[in-house]
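My questions will all concern the structure given below.
Only one protein chain is missing from this complex, and each of the others stays in its spot.
Coming up: chain A.
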Amino acid sequence: MEWLGPEEWQAVALSLRVSFWATLAGLPLGVFVAYALARWSFPGKQILNGIVHLPLILPPVVTGYLLLLTFGTRGPVGSLLQEIGIVFAFRWTGAALAAGVMSFPLMVRAIRLSIEAVDPKLEQAAATLGASRMWVFVSITLPLILPGIIAGAILAFAKAMGEFGATITFVSNIPGETQTLPTAIYAFLQVPGGEGSAMRLVLVSVVVAMSALFLSEILARRIARRVAGI
């Protein structure tokens, strides 16, 4: 990548790393929450649903500030985690947390839709054949919702790549540590003569977003075909 300067390349690499971990760490929780919302009825279900969707509705700055209050070094959760050596504030891990929280609703929605499309009668049939709930999930539900999980993951990844407001509020804009693609574009646009760098990063953003979309389409279609047995 000769045409990207070291600072630009740093931002791209960091963004990819942040989005990758945000998506990977969010997936197990995303599948769990989506399953709970799709299949279980429990008190407080609507509240959970609200909390999951909150980052979609709140101004990202608010989400970032709430993260800072909670996970900052003096926040209730942040100070606890600091004692066991996990620090989010002003680190790339914090950028990943912010990106993960912001992209979580999109991931859960996609996975929840795919779970709702699985006929519970198939899961019942598996249970009558001797499969415990865990086995039913692993052998029947999970393979059938794989297209939804992949679509949700790719959507979340793309959203994480573009996350700006919550990230800059929570972990600031430190080159090499928390300066992701969007915050780098923003920073380049603030200095005279930075338009060239900004333009190149904009191009990278467009390419990454489009590839993610195409990839998710292709994968989802291929797996949907396999699952439907055609």
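Operating definition for what follows: a contact is a pair of C-beta atoms (placed from the backbone, for glycine too) under 8 Å apart; a residue touches a chain by one contact, two chains touch by 3 or more; residues count from 1.
One rule holds for everything that comes next: contacts and distances are computed from a predicted model.
Student: Not counting the visible chains, the remaining one has a UniProt entry; which protein name from "Metalloregulator ArsR/SmtB family transcription factor", "PadR family transcriptional regulator", "Cation acetate symporter" or "Molybdenum ABC transporter ATP-binding protein" does it give?
Tutor: "Molybdenum ABC transporter ATP-binding protein"
Student: Among A:36, A:67 or A:144, which residue is in touch with the absent chain?
Tutor: Checking the options A:36, A:67 or A:144, the one contacting the hidden chain is A:144.
Student: Based on the whole complex, identify which of A:73, A:124 or A:211 touches the chain you can't see.
Tutor: Considering all chains, including the one not shown, the answer is A:124.
Student: Mind listing the chain A residues that contact the chain we can't see here?
Tutor: 121-122, 124-133, 135-136, 139-140, 143-144, 226-230
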